[in-house]
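Down below is the structure, laid out as structure tokens.
All protein chains but one are shown at their positions in the complex.
Labels run A and B following the written order; every chain starts at residue 1.
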Amino acid sequence: MWQQVELSLKPYARGFHLITGNIEQALSELLPVHCGLLHVFIQHSSASLTINENADPTVRDDMERHFNQFVPENASYYRHTYEGPDDMPAHIKTSILGSSISIPITNGKINLGLWQGIYLGEHRDQGNSRTLVLTISGE
Amino acid sequence: MWQQVELSLKPYARGFHLITGNIEQALSELLPVHCGLLHVFIQHSSASLTINENADPTVRDDMERHFNQFVPENASYYRHTYEGPDDMPAHIKTSILGSSISIPITNGKINLGLWQGIYLGEHRDQGNSRTLVLTISGE
Partner (left out) sequence: MWQQVELSLKPYARGFHLITGNIEQALSELLPVHCGLLHVFIQHSSASLTINENADPTVRDDMERHFNQFVPENASYYRHTYEGPDDMPAHIKTSILGSSISIPITNGKINLGLWQGIYLGEHRDQGNSRTLVLTISGE
């Protein structure tokens, strides 16, 4: 059984944001799957998806500060700078973190660990609404 | 056909460890799939999964040294430091490397390249037993 749904997120500020609840709400409108996989894909090249600690907001803030340090703005070697200093770093962060996540579905629920949540990485200063494609398969 | 099994790894020292054999052993207890995919998910936010060179242990050691250099402990910008200097770097490494891998199954076997193996990245000084969820689907 295959089901797919598109999910439009509201615009988020630059940084990392917990979106586990948004995903779960979108899934609640689909037929239940007992055993399978959830695949979440982001259709953008300046925003990313990753799984990390779900409890302490300072983790998300530290992630943002680390990535700003190690994927700096205004590096002398950038040529793709048309859309501002956040343009090229946003692309690099997207490839480091990735454009999709996948999570097992067990007994009808996404089987995250106790401390895991789904993060949106918004890497532009003025990111627009981001579109996700959720695919669930299983039986 | 969908099958899922949980695999508890023994505690590993901080660093990268080849766990291809552990995965293959867990799969041997499932019904064979001719053509499909294996998905391996780690239910933790301080340990990761990745695929890399399977022969020379210095690759795993160099990986550990590189990540320690580029995701340093005690960075001045960290706020999430409650559990010690290895806490926040472990979260960042997890997102850079990822929480899942997926590998094609071809003719009943996981279709890794000749030099590929599955690594556990243990990013805490004192990591506990880590839980993996293996999902195989196919026909």
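Basically, a residue touches a chain if its C-beta (ideal position, glycine included) is under 8 Å from a C-beta of that chain, and two chains touch if they have at least 3 such contacts.
Everything numeric here is computed off the predicted structure, so don't read it as measured data.
Asker: Can you say which of B:18, B:59 or B:75 touches the chain missing from this structure?
Answerer: B:59
Asker: Using the touch definition up top, pick the residue from A:17, A:91 or A:109 that touches the left-out chain.
Answerer: Considering all chains, including the one not shown, the answer is A:91.
Asker: Taking the full complex into account, what residues of chain A touch the chain not shown?
Answerer: Residues in contact with the chain left out: 2-4, 39, 41-45, 70-71, 75, 77-80, 88, 91-92, 94-96, 98-100, 102, 131, 133, 135, 137.
Asker: With the missing chain put back, which residues of chain B would touch it? List them for me.
Answerer: Contact residues on chain B toward the absent chain are 35-37, 50-54, 56, 58-59, 61-63, 65-66, 69-70, 96-98, 101-104, 106, 111-116, 119, 137-139.
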